[in-house]
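Just one protein chain is left out here, and the rest sit where they should.
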Amino acid sequence: MSQKPSVKEIEQNLIDDFGLMDNWEEKYEYLIELGQDLPEMDAALKTEDRLVKGCQSSVWFDIHCQDHKVVFSADSDSLIVKGMVAILNEMLNGQPAEEVLKADLTFFETLGLWHHISSQRSNGLTAMLAHLKLAAADCLK
Amino acid sequence: MSQKPSVKEIEQNLIDDFGLMDNWEEKYEYLIELGQDLPEMDAALKTEDRLVKGCQSSVWFDIHCQDHKVVFSADSDSLIVKGMVAILNEMLNGQPAEEVLKADLTFFETLGLWHHISSQRSNGLTAMLAHLKLAAADCLK
Amino acid sequence: MSKDILSARNDFPILSSQVNGFPLVYLDNAATTQKPQSVIDAISNYYSTINSNIHRGNHTLAIQATDAYENVRKKVATYINAASPDEIIFTRGTTESINLVAYSFGEAFVKPGDEIIVTQLEHHSNYVPWQLMCQRKGASFKVVPFDENGDLDLEILADMLSEKTRLLAVNHISNSLGTINPVEKIVRMAHAAGVPVLVDAAQAVQHTLHDVQVIDADFYVFSGHKMFAPMGIGVLYAKEKWLEALPPFISGGNMIDQVTPEKITFNVLPFKFEAGTSNVADVVGLGAALDYINSFDFQAIQAYEEDLLDFGEELLSTIPGLKIYGNPKRRSAILPFNIEGIQHFDLGILLDTKGIAVRTGQHCTQPIMDALRIPGTVRASLALYNTREDLEQLAHGIERIIRRIRS
Partner (left out) sequence: MSKDILSARNDFPILSSQVNGFPLVYLDNAATTQKPQSVIDAISNYYSTINSNIHRGNHTLAIQATDAYENVRKKVATYINAASPDEIIFTRGTTESINLVAYSFGEAFVKPGDEIIVTQLEHHSNYVPWQLMCQRKGASFKVVPFDENGDLDLEILADMLSEKTRLLAVNHISNSLGTINPVEKIVRMAHAAGVPVLVDAAQAVQHTLHDVQVIDADFYVFSGHKMFAPMGIGVLYAKEKWLEALPPFISGGNMIDQVTPEKITFNVLPFKFEAGTSNVADVVGLGAALDYINSFDFQAIQAYEEDLLDFGEELLSTIPGLKIYGNPKRRSAILPFNIEGIQHFDLGILLDTKGIAVRTGQHCTQPIMDALRIPGTVRASLALYNTREDLEQLAHGIERIIRRIRS
């Protein structure tokens, strides 16, 4: 089957992967590696209007709707945020809009990894997900 | 000798007297008794301009200069303040202006009794003494 | 299971201390309450384990301290039933909360000829800021009087409310007479006239109904230190629409989004109103105080305190020459009185010689004293840890003093 695995399946894989790491340092290093493997975003797309507000670092998202699926490319000047972007990419890129709308952050809390970012009520992660959901909602209109 | 005892002598007597009391209650009761024995102030003298500012209770002072001596009558609607007035009366009424100018509050601190009043930097006791000293200074002009 | 109120006393270390050789009888709770060990420990633990500046840090202490702080914001929101934690602004106390509103509301909405209404029952902190704002803005300052019982005259209020009125500021409970004002009704009257209401809950939030949605207050303010929490922390609740509409008061770090010499944009709520380093330790202490209150059944607290007040009122009434001020429809936790021939000031000092702490004077309510034509009162005020014995001590102390002085 060429279908992308479900969000839940991907989530579980990631939780398993991160579970292998002993400590925060390794987890962050793994996250950074994920980010380094993220497909490059076209530099021309890194424009002011594609910046996500509410992040401590710059994050650009370019989001489209294709066949009711949410398709995006993204980048950040922070290696760690780029790692988060990579996870969002793995989990949500190309998923049906309904799935994207259902996505939540409990997974990130499970990973624990995000305590640096998630404790701020208006943080980058929330902002990025909100962006994706907005696009997903548009996608269903 | 008809001369009034010196301020220091009166002070020592008072310290001795108050030293006989076992506890705060007795000290305040004694103080109130002293106040109750204070010669009445002429009601007509209890005017706005004779009110001492900075007291939690009303205190009136009427001060004169006679032969370079400070002579006053005073009253308060507080029994405790009236007791303090009585002590000031015993110590300073009729004393040479120079003596009044030298008077300080360490004595009141020794008595300990005054901690209720003396902890406030701008308290009634300071204000009353300041009044007497102002008059004493005038007296020497 | 809720805790037994009679056990509360043991939770407060200071209550087992001696004052002037006598066990402390603390009846000055309207001025400030004592703190349970859990609140004291919360502060110590905070400083010993997670102390950090918050919101802008990404190291673990900063995150833990931020979480602790923001959790208390949620706890406060729950306690007063705010629609959202974003409606909770931490301030230094009631006084600062009121000044914030008086200032920001004044800048945004008050013009010459407008009117602000307060009541004659207000604490200076809910009186003077409005008076000064009216002076600045050329507005009129209106005062609703209270009647011979110490109840607000709502007919006069009804007449005063007009299209010129910009805001009504009223306390829920008078710190001086203990009157419980019918704030729900007052808010309805004001809203019917299109007037927003600030409710000063400094004496209410720990004793009575504190549901901001039931009261429907536009602004609701209180101090931590009067509800078993540390000094130095207070709350401004405001409906989100108001917080969005008001300009900031204190400015500086944390409340800024972007700043250049030419232009400033502000942070989102609630941060727009929380400039400077937050008082995290005392917020954490406030959280512990709310936990403490929540460990009891609140209705049981209310019933206990009402019973205690009735007991005290009866007991004092039997003392010859003692006059209790006010006879409001409903009274809370406060007993204001005087003894014929003995100044409030003297009585306070003499009671203190027996370890009994009451407050004497004007209680920051000169307008009330002026209306009653008295220089001040003795005020005994209750908290949940007070007992009938405390009130008996007070009554005995007063009787003894009267005997001694009259003898």
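When the chains are written out, they are named A, B and C in that same order, and each has its own residue count from 1.
Criterion: contacts are C-beta pairs under 8 Å (C-beta built on N, C-alpha and C of every residue); 3 or more make two chains touch, one makes a residue touch a chain.
Remember, predicted model here, so these are calculated numbers, not experimental data.
**Student:** For the chain not shown, which residue from C:127, C:146, C:220 or C:292 touches it across the whole complex?
**Tutor:** From the options C:127, C:146, C:220 or C:292, the contact with the absent chain belongs to C:127.
**Student:** Using the touch definition up top, pick the residue from C:238, C:281 or C:395 that touches the left-out chain.
**Tutor:** Touches the omitted chain: C:281.
**Student:** What does the interface between chain C and the hidden chain look like in terms of residue numbers?
**Tutor:** These residues of chain C touch the chain that is not shown: 13-14, 17, 19-20, 24, 26, 28, 31-32, 34-35, 39-40, 43-44, 47-53, 56-62, 92-96, 98-99, 123-129, 131-132, 141, 143, 223, 225, 230-233, 250-256, 258-261, 264, 275-282, 345, 348-349, 351-352, 355-361, 363-364, 366-367, 370.
**Student:** List every residue of chain A that touches the chain not included in the displayed model.
**Tutor:** 23-25, 28-29, 32, 56-58, 77-81, 116
In this text, only the chains that are shown with their structure count from here on.
**Student:** My parser should flag the chain pair with the most contacts; which pair should that be?
**Tutor:** B-C
**Student:** Determine the centre-to-centre distance between chain A and chain C, using the mean Cα coordinates as centres, and give it in whole Å.
**Tutor:** About 46 Å, centre to centre.
**Student:** Which whole number of Å gives the spacing of the CA centres of chain B and chain C?
**Tutor:** 39
**Student:** Round to the nearest whole Å and give the separation of the Cα centres of chain A and chain B.
**Tutor:** Inter-chain centre distance comes to 80 Å.
**Student:** Any chance you could list the residues of chain A touching two or more other chains?
**Tutor:** None at all.
**Student:** Please output the residue numbers of chain C that touch at least 2 other chains, ranges allowed.
**Tutor:** Residues: none.
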